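Removed from the display is one protein chain of the complex; every other protein chain stays in position.
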Amino acid sequence: MVGEEEVRKAAFEAGIKLGAVFHQFVGMPVSFENAKMIERTMESCLRLQPYVVNSYVNIDRVKLAEKLSKFNYTSLSGDMLFVRVTVRVGDTEVVGRLKWNEELKYPLMELED
Amino acid sequence: MVGEEEVRKAAFEAGIKLGAVFHQFVGMPVSFENAKMIERTMESCLRLQPYVVNSYVNIDRVKLAEKLSKFNYTSLSGDMLFVRVTVRVGDTEVVGRLKWNEELKYPLMELED
Amino acid sequence: MVGEEEVRKAAFEAGIKLGAVFHQFVGMPVSFENAKMIERTMESCLRLQPYVVNSYVNIDRVKLAEKLSKFNYTSLSGDMLFVRVTVRVGDTEVVGRLKWNEELKYPLMELED
Partner (left out) sequence: MVGEEEVRKAAFEAGIKLGAVFHQFVGMPVSFENAKMIERTMESCLRLQPYVVNSYVNIDRVKLAEKLSKFNYTSLSGDMLFVRVTVRVGDTEVVGRLKWNEELKYPLMELED
């Protein structure tokens, strides 16, 4: 695979991982008690997948606090999530990122430079 | 099965259906364009399941409008959902309902009388 | 709430939890590496929810081994899952169980006696 093909494939794979982790985990019951465990589980699910060399997930505790129901937990939603995944194809590494964008009201996924 | 067993089983089955439909569909891309289709798909998924004799789903269009991203859609969330499912076991029918409760900040599931 | 109402509500709540956990977690990337973590995360998600006093999840490692892809993981599916959840409403406790039934080809959910 030549350079540009590798880059394209790496970008494609990074996209797959972000789309997957978002739609698999949104809706999950989350509280201050298990937020750390869910972060680690999300990271492990990312790392199982082909080409992934690193993953990081953070659930925003301020947003979590705001959204807690009277039962002291809520459903995981896009506005609490920060995800970064590093994908390597051949010699090419790309980093994909999911970050809530308040202006767009959207869990924006982007390639980092 | 005697009366009380039937009631218990019907209540159990109604619970299964509401828990299932919520966690399967939350996160789904939804807009004014496909909200009706998603409602009908949710109803069809409910009706496939054992003991279900009726189902009704409504996505709150006012909430939907409020939550639309700049890309003109959003992720389906509990605060937009109203679901009613009727379950029959033997001669017993029970109706389960999912309705957002603003005070509890929670998608409350209850048995109707 | 009198006795029968409690039983009915407990059965309903047990159903909700099993339907929820199944449809939230099915599809999750799972391998021998993170199966234990996913089990614990599923249990924590069950325990966050109202009325739950105990939860247990097991992912069948033999089924997991059979289903592993060439990439050494697979998607969590109903035929690997065993779940037990204990729900208490007032003085009433009920136990709900999800267990794959090979004859029915179905992740059967039932109330234990």
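Per-chain residue numbering starts at 1, and chain names A, B and C are given in the order in which the chains are listed.
Keep in mind that, in the parts below, a residue touches a chain if its C-beta (ideal position, glycine included) is under 8 Å from a C-beta of that chain, and two chains touch if they have at least 3 such contacts.
Remember, predicted model here, so these are calculated numbers, not experimental data.
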{"item": "Where the missing chain makes contact, among the chains that are shown", "value": "A, B, C"}
{"item": "Missing-partner contacts on chain B, residue numbers", "value": "20, 24, 27-31, 33-34, 37-38, 40-41, 44-46, 48-50, 71-73"}
{"item": "For chain A, residues in touch with the removed chain", "value": "4, 7-9, 11-24, 94, 96, 109, 111"}
{"item": "Footprint left on chain C by the chain that the document does not show", "value": "22-23, 26-27, 67-71, 74-75, 77-78, 103-107"}
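Everything below uses one rule, namely that only the chains that are shown with their structure count from here on.
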{"item": "Computed distance of Cα centres, chain C from chain A, in Å", "value": "25"}
{"item": "For chain C, residues that touch 2 or more chains besides their own", "value": "20, 24"}
